[in-house]
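Take a look at this one; I'll ask things after.
Removed: one protein chain of the complex. Kept in place: all other protein chains.
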Amino acid sequence: MPLVLNEEQEMLKSSAAGFLAEKAPVSALRKLRDDRDAAGFSRALWEEMSEMGWAGIAIPEAYGGLEYGYVGLGLILEEMGRQLSVSPLQSSVMVGASLINIGGSEAHKRTLLPAVAEGKLLITLALQEGLHHAPEKTALKAIASGDNFILTGKKVLVMDAHVADKIVVAARTSGNAGDAEGISLFLLDAKTEGLSRERVIMVDSRNSGNVVLDNVSVSKADLIGDLNGGMAILEQVLDIANACLSAELLGLSLQAYEATIEYLKQRSQFGVLIGSFQALQHRAADMFAELELCKSMVLASLQAIDNGEDNVSLMAAATKAKLCEVAERVTNEAVQMHGGIGMTDEFDMGFYMKRARVAQQTFGGYSYQLDRFASLNGF
Amino acid sequence: MPLVLNEEQEMLKSSAAGFLAEKAPVSALRKLRDDRDAAGFSRALWEEMSEMGWAGIAIPEAYGGLEYGYVGLGLILEEMGRQLSVSPLQSSVMVGASLINIGGSEAHKRTLLPAVAEGKLLITLALQEGLHHAPEKTALKAIASGDNFILTGKKVLVMDAHVADKIVVAARTSGNAGDAEGISLFLLDAKTEGLSRERVIMVDSRNSGNVVLDNVSVSKADLIGDLNGGMAILEQVLDIANACLSAELLGLSLQAYEATIEYLKQRSQFGVLIGSFQALQHRAADMFAELELCKSMVLASLQAIDNGEDNVSLMAAATKAKLCEVAERVTNEAVQMHGGIGMTDEFDMGFYMKRARVAQQTFGGYSYQLDRFASLNGF
Amino acid sequence: MPDLEQFRADTRSWLEENCPETMRQPMMDESDMVGGGRKPTFKHPDQKLWMERMAAKGWTVPTWPKQYGGGGLDKHEAKILREEMSSLQCRAPLQGMGISMLGPALLEYGSEAQKLQHLPKIANGDIWWCQGYSEPGAGSDLASLQTKAEEKDDYFLVNGSKVWTSGADKADWIFCLVRTDNSGSKHHGISFLLFDMTSPGVSVKPILLISGRSPFCETFFDDVKVPKENLMGEQDKGWSIAKYLLTHEREMISGFGRGASKKFCETAVEAIGLEHGRLADPVLRNDIAKLELNILAFAKTMERVGDETKSGKGLGAASSIFKYYGTELNKTRCELMIDVNGEQAMGWEGDNYAGGHFSRTWLRSKGNSIEGGTSEVQLNIIAKRVLGL
Partner (left out) sequence: MPDLEQFRADTRSWLEENCPETMRQPMMDESDMVGGGRKPTFKHPDQKLWMERMAAKGWTVPTWPKQYGGGGLDKHEAKILREEMSSLQCRAPLQGMGISMLGPALLEYGSEAQKLQHLPKIANGDIWWCQGYSEPGAGSDLASLQTKAEEKDDYFLVNGSKVWTSGADKADWIFCLVRTDNSGSKHHGISFLLFDMTSPGVSVKPILLISGRSPFCETFFDDVKVPKENLMGEQDKGWSIAKYLLTHEREMISGFGRGASKKFCETAVEAIGLEHGRLADPVLRNDIAKLELNILAFAKTMERVGDETKSGKGLGAASSIFKYYGTELNKTRCELMIDVNGEQAMGWEGDNYAGGHFSRTWLRSKGNSIEGGTSEVQLNIIAKRVLGL
């Protein structure tokens, strides 16, 4: 498959760009934050997005989706990154639907995916327990009890925890924290007794939260995938999530970068445009090169997923590592090159820097991904 | 002790600078190389240096030295780095004499050190066996046989191997490659039967070589330090050697850097001096900052050795790591900023880059030292 | 030097007796700092006690002459006081622009009357000062300032505005760069005025930063009358005072790189753990090792420059790197702090996230390389003045 967007994809990208610039620009995020909005995103907007098919963009047609693949989802996320648009696309489509589609039974798919595709059901994943992403370190215990399992423990950084309808919880059913084997995935209703949710106000003003499970009872029928076999599903879903988050990071980096280049062309200091300073020019040109590499990696890894290639994990790890590195650098340089104004809350650049760091850390940041990339390469 | 040179040290440094600029500049190294000189250094010059006391600079007065400490030796090596002067100061004074002084018996010291201090005896260390510096991986076997040991194996990167009078060989007397315990140090006469030496023409045109031992018999009396206890001595000597090599790297980096700054002030391109290009200015200014840090670290680690402080290993590892990083960057930038002329053999800059890499690698380069620094810090 | 040993012993016992236990804890953030002023705020009553006790001995400003409220210590005694305070972990009793910036400038450039009027009040924490330097749109190009001071009979009439005025919403007085002449080069015609923030025509608007805090303000002057005796130094020649203070400021800000009581790598080991004796995150380990190495090398360089100065070699060229290197190092440290603390560092508020301590500290650090002369300006200065390029 050529490493280039086809006409349909180009159209999707430009229509998403237009829609988001109008309906979900940075000012919308700012308003959600300043209003301390209860949902943290606009439900009306999510309805519009769903009507356009975005909630089902990567879901197979058989289950009510558009089946545009993850290249399609990535294009939308890239544009959302540019505008810092907020929606449950990451929690419920990028992760939730992918989980069900990869690991769920036929019954799960039939009942859940069409509702997700319509935007009427939000499914999220509760995975991380400690300070850092480390799926194999899952320790939250699920103890068998008759036909049920009893779950107790705490999860953090659960996207849209406070508004999700269903939560897939990764729990340990055998072995010890650190073993890849012995992790199982349970589909819980968010209103299940014993499950409590706490919204956390994050640095990026988004909607991650904590989920506490206190003797929650789940039926074996609510297992996603095989007992003890959760890791294989998680790996596939996490590869998808990291490639998609890389697309979002690409969009926000491009936006921050382009705004900075524009600023260099307008701002004067010492009687000349600061864009005429060669030291800034060279830093800008070098970042341009890095961003071109990022574009190639994002597209290549999303295509690898859609084509079912056998190097998806390696590509996803490489892409996320690269995007973490470049997004961090570009957002830092954007603030530095803007000078004092870049430090003010009134100006938008801070939002880009904040979102970048959270998206970087989500499902493993630079150090996690570079280590994984090296290990997958056998060294 | 204040982190500043005293008057005596300042005088030593400036007299060394004057002497070396006249007697042992880069052109002398070039001539040694082009003539394929048999010794690889000037014996007459070494005699002059020895008469000034340099060969005994760090040797205690009781054994015929000047007892100026390693700060003194470092000052001379820094100036030798500036001129790329060649002499056995590294092999026989920095390493050989330090080995005897730290690990030798009173008899060893009395018989050997005065001769080293007079410049009449060259002692070197044969340590490395594989591609990389890894003292605890010493595998060369020394098998006990009556009152003797029989040594067989090969050593590489032995400084001045082909001209040394005595060679201290690190050998394994118990345990396995990788164990810190079980290494012993043997003092061998270079003419011992079964010992052969091969000079290797190195990228820096210096005098490292290989030593092959084929059933060489050594007496127990020639042990330096305790049987199986060589590692403790080696560690102290290697800390000294790495701090001193850092001083040499500092000198060569400063010289390469200053020559580059001068070039930026003379060379025109596109009708202006290239030193007026801000991108080059910022790179030069940032390197200036790094070099100031290097100066502080070199002096601090040499003082720590002379004061017998308990953080010598940490300081030596940190200093060598820093100098490796900065010397590599500065010599690379020096060639790049000089452009085409920097690539020619006719111009001296290539010699600085070549010597830098060998001095970096000797007794452990950047990756070895940074790892050691982290480990010594407990992480 | 038996006198100095005696001084050390006396100092230590006085500190042990007089420094309250609560004032021997590390400061958590800016809210633990004491700034004094007409309407001082004290988070804890011991802060007031400690400030007053130290002020009574002149030790809020140990090296200032006694007649101006200082301690009259020579540099050896001052060093001993610093060392003993550090060894007992005593907090600074009083901080702010008055002590660190204006005071030294007054001692150098002020008239006797100005010194007597202002210095004791600074030393006692009676007056909180702020600095009026930067202007909207001027940024790094400080000398292009436009705030106008017209010479009238016995006063200057000040009109214009300042930005990035640190703590202007809490300050009692301001020291301020104004333009008294527009006809020559931009460095000529600048004057240095001191005036009361309660003067009619002064208004202040805090600037909300990306860290969610407001340490800086915009400050507006609308026909503010400043008595002529409040001019410090010569009229039109205030640029030399400005430069003197900029150097001071840079040295202060470069200190951001220092002073963490616990080594960064120890925090990392607690947060991440070890594996085969090495930090369990091998990539982060590398970055942390580089950071620790540079923190060490930077500290040694400050020590070296200090020792060179003490030994009479003057302030060497190495000091020109402090602002640049120190602030860049601190930014790197804060980025790694985010990585090390992971989920905890993503929080913005709430007790579980210490009110967003990590994320806000990280965001605030981004300003270090902008305020007080950007890193780019610092590199320009090194290239031109030190390297002669």
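First chain written, first letter: the chains are A, B and C, and each begins at residue 1.
In this section, contacts are C-beta pairs under 8 Å (C-beta built on N, C-alpha and C of every residue); 3 or more make two chains touch, one makes a residue touch a chain.
Quick caveat, the model's predicted, so the values are computed rather than measured.
**Q** The chain left out touches which of the shown chains?
**A** Result for the missing chain's touching partners among shown chains: A, B, C.
**Q** Out of B:188, B:264, B:280 or B:326, point to the residue that touches the absent chain in the complete complex.
**A** B:280
**Q** Taking the full complex into account, find the residue in A:275, A:350 or A:365 that is in contact with the omitted chain.
**A** Per the contact definition at the top, the residue touching the missing chain is A:275.
**Q** If I consider the whole complex, including the chain that's not displayed, which of B:3, B:125, B:156 or B:187 touches that chain?
**A** B:156
**Q** Using the document's contact rule, name the residues of subunit A that touch the chain not shown here.
**A** That gives, for subunit A, the contact residues 2-4, 261, 264-265, 275-276, 278, 280-282, 284-286, 288-289, 292-297, 299-300, 318, 321-322, 370-371, 373-375, 377-379.
**Q** So which bits of subunit B touch the chain we can't see?
**A** So the residues of subunit B touching the unseen chain are 128, 130-133, 156-157, 200-205, 208, 267, 269-271, 277, 279-280, 328, 332, 335-336, 339-340, 342-346, 349-350, 353-354, 357-358, 361, 365-368, 370-371.
**Q** Using the document's contact rule, name the residues of subunit C that touch the chain not shown here.
**A** Its contact residues with the unshown chain are 275-276, 278, 282-283, 285-286, 289.
By definition in this document, only the chains that are shown with their structure count from here on.
**Q** What's the chain with its C-alpha centre farthest out from subunit B?
**A** Of all the other chains, the one whose centre lies farthest from subunit B is A.
**Q** Using mean C-alpha positions as chain centres, tell me how far subunit B is from subunit C in Å, no decimals.
**A** 43
**Q** Between subunit A and subunit C, what is the gap in Å from one C-alpha centre to the other?
**A** That pair's centroid distance is 40 Å.
**Q** Can you list the subunit B residues in contact with two or more other chains?
**A** Residues 278, 281-282 of subunit B each touch two or more of the other chains.
**Q** Which positions in subunit C are in touch with at least two other chains?
**A** 376, 379
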